[in-house]
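Below is one structure. I have some questions about it.
One protein chain is absent from this view; the other protein chains keep their places.
Here is chain A:
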Amino acid sequence: MERQIQRLRWQCRRGMLELDLLLNRFLDQRYAELDSAGSADFERLLGYQDQILQDWLLGQAVPADPALSRLVAAIQDCMLEGPRASSSNAGAER
């Protein structure tokens, strides 16, 4: 699990600060709660180009796939909610 999160942490390193903040926070705070379908969706989401992710995560477009659409909403919610558990990584300072 830890290795999987580390691998995904690198996939959350993107070309834009906005995406870095949103994706890393979600990974730190919520990823562990996802079921296997949810974590597969998250990996699938990370496969999209930065520009598409930006459109989705900043609300300029909505993914046609309902699962991704729910995930995008969850990532946005996570940004605005307080921390649920103590996060143990670099994301903590943000």
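As a convention for this text, a contact is a pair of C-beta atoms (placed from the backbone, for glycine too) under 8 Å apart; a residue touches a chain by one contact, two chains touch by 3 or more; residues count from 1.
Heads up, the rule we're going with is that contacts and distances are computed from a predicted model.
Novice: I want to check something: the complex is missing a chain, and I'd like its UniProt protein name from "Glucanase", "ABC transporter ATP-binding protein", "Sulfite reductase (NADPH) hemoprotein beta-component" or "Succinate dehydrogenase flavoprotein subunit".
Specialist: "Succinate dehydrogenase flavoprotein subunit"
Novice: Which residues does chain A use to touch the chain missing from this display?
Specialist: 3, 6-7, 9-10, 13-22, 24, 49-51, 57-60, 76, 79-80, 89-90, 92-94
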